[in-house]
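Below is one structure, written out as structure tokens; the observations come after it.
A single protein chain has been omitted; all remaining protein chains appear in their positions.
Moving on to chain A:
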Amino acid sequence: MARKKKSLFGKIVRRTFLTAGAVAVGGVAFGAYLVNRDHDNPLVAGEGEGVFNPFVKIATDGTITVITPRAEMGQGIHTTLAAMVAEELDVPLSSITTEHGPTAAAYYNAGMMEEGAFPPAFHSGLGADAQRSLMASMGKVLGLQVTGGSSSVIDGFDKMREAGAEARAALVTAAANRWSVSPDVLQTENGSVIYAAGEQSATYGELVLEAAEVEVEEIPALKSRRDWAVLGKRQMRTDIAEKVTGAPIYGIDVQLPDMLYGTVKISPRFGAAAVSFDDTAARAVPGVLDIVEIETTTGKGFGIIATNTWAAFKGAEALQVEWGDAPYPADDAGITNRLVAAIEAEGTQSLMDRGDVDAAFADPQGTIIEAEYSVPYLAHATMEPMNATAQLTEEGLTIWAGTQAPGIVQSRCAALAGLDKDNVTVNTVFLGGGFGRRGEVDFPLYATALAMQTDGKPIKVTWTREEDTTHDTYRPAAMARMRAVVPEGARADAVEMKVAAPSIIPSVIARTYPNLSAAGPDKTLTDGAYNQPVNYDNFRVSGHAADLSIPVGFWRSVGHSYNCFFHEGFMDEQAEAAGMDPLAYRLAVMEGDDRLDPARGVLNKVAEMSGWRGSVPQGKGRGLAQSLCFGTWIAMVVQVDATDDIRIEKVWAAADPGTVMDPRLFRDQVIGGAIYGFSAALGEEINFEDGQVVQQNFWDYSFMNMEQCPEFEIELLQTSPHIGGAGEVGTPPAVPALANAIYAATGQRLRQMPLSRDVRFLGV
């Protein structure tokens, strides 16, 4: 059943299309043939094994293996993708073994690309749907195996269920052939095919070799939601046993025979190289074997090769280097000037321009309010610092890495080592946190660069925390200037939002697809500002790409991470100008558009949960924020106690992703996402001095701890017509809801991040 068709056009298409969620270079259309063509199945049946498709294989001993080809970074995606297969295969989840599987185009993510389409999630109709399906097709044609954009469930929902259904159909047909009966009289239950009338049954393991020969013409109809036995219910995570026993499952735990250890010291000024260096002291460190120069598309500097990680770290510390100058403003003031210059210049894109904003401001029917908001650069600070292991032998290059983008790792590392990508094997292991950081290629590239100097020995290259903090692909610094015309007691007549930030997509493309160039608007720049559930008559959102070459990348919720703060902070300011309650004001802003029902639904739900309409004790305050992000509608209420240092006491959130695969995993993502947002508010910022990042380690770049963590109450609704994501949706509303709560408690309006610049938080 393995489909074997040759990839004819892959190369051409790879050069022609841009990938990462925003734009197609040249907008080239491609034929239906290419879109409908299936990628090769990378799975090869072993002895006593049947392979049904790229996702399901069953062994004669009954072992069912499901390939869950997305990065497991804590979101529970292996569990949920396996549950989709279990549902259609009629087996309990506990009987399935999950494997990340090989790196292959068959594991493309069309869902992430679809999210890159410009129309807001609630827009349907010919134009919007055509754009989404074009983006999705591009994901398939490119064979882009990535985990990001909260898209794994959206992408996998049909694919994984169909994979299970296909395998089940083949097993049933095999049993029908064996017993010479019609498949229609057979049932499946708990890993067996049953012929009740004939008192026959056979396990999947007994049938698998025959079943693997069956050609399934048409994938049978999938179960309807009300028949689900596995999906929609809490499942035990497939990775929990390993994670409570300290099992060696992460990249940093890779252990190979004859392995060397290394670290890197890359130019702290991005894009610069060493002017001079002295490695005498570094070479004298016991355990240090070699110091090598490395030059890659992501950074230039040095690699330290040693007999253990600690020796490598000490070698890096002892290495004396004078670095070249930064090709960008050397400090925060210079960076801010670039943002201001961008916002004062003509916008580089506008994905929302409704009504006549200029006319509405020329003859204002209400009070004009104006505000400026700003946010700093941020680091991802995954708990496991960047690391990767590489081995280069005559057979080729092998990489072990916790990566969100194994296909890109494969092609970039192949290019560095001068190999064909077919000679590069990427083993994806568990990620000690991702948040977008591990979709980058720098850490496997540096491991490859060092492996090119170790005569065939494998080398594990681990970054120090300092190297990690100072060499991130940062969440951009950003600034917004907003104004609105607000009549008394009614929603704004006109709203204008200008957002300036360095553009993420071109920065990512330069590192991951250096042969391509980005073109067209970068959706991420104003994502979460232009496509929200609002119904102003006159509304304009312009993006102003700032000229800053500091590397920026995807940071949990990407553009939403700052735009929601701008949008929902300013929303509260509008409510105040209108003399309205923040909840009533938001509902008024949504009025007149039925497609926004799920937005009203989550707002009303969270209001009910939090007792929004009730009174709040002296010294405390509640704030509200909502967002439509990654296809999910979410509203959040935060309560703070401001009688002393501000304490975030309680958080209520209601989210509507349409269909919930696993309510506990979804809830935990909302909580984790919100904590990620609060952490930023409590003091995260990346500053620049002398062209270098100031912050070094958790002492100056920390995040929320146990004592600061609030209580959470989460409710999930399922009314939205489309499935939405989970991994990033808790982050955007957390900061504005917190800022609005502090305003409610203290009367102090917070317009810059981190909020700790203006107020004192408990334990900061």
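Operating definition for what follows: a residue touches a chain if its C-beta (ideal position, glycine included) is under 8 Å from a C-beta of that chain, and two chains touch if they have at least 3 such contacts; residues count from 1.
Assume contacts and distances are computed from a predicted model.
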Protein that the absent chain corresponds to, by UniProt name, given "Isoquinoline 1-oxidoreductase subunit alpha", "Sarcosine oxidase subunit delta", "ABC transporter ATP-binding protein" or "Dihydroorotate dehydrogenase": "Isoquinoline 1-oxidoreductase subunit alpha"
Chain not shown: contacting residue from A:148, A:366 or A:385: A:385
Contacting the left-out chain in the complete assembly, out of A:124, A:187 or A:308: A:308
Selected residue (touches chain absent from view) among A:130, A:196 or A:240: A:240
Identified contact with the non-displayed chain, of A:42, A:62 or A:287: A:287
Residue of A:37, A:178, A:465 or A:749 touching the missing chain in the full complex: A:465
In chain A, positions touching the absent partner: 73-76, 236-237, 239-250, 252-253, 255, 261, 286-287, 308-311, 313, 381-385, 430-435, 462, 464-465, 664, 668, 671-676, 697-699, 702-707, 709, 711-712
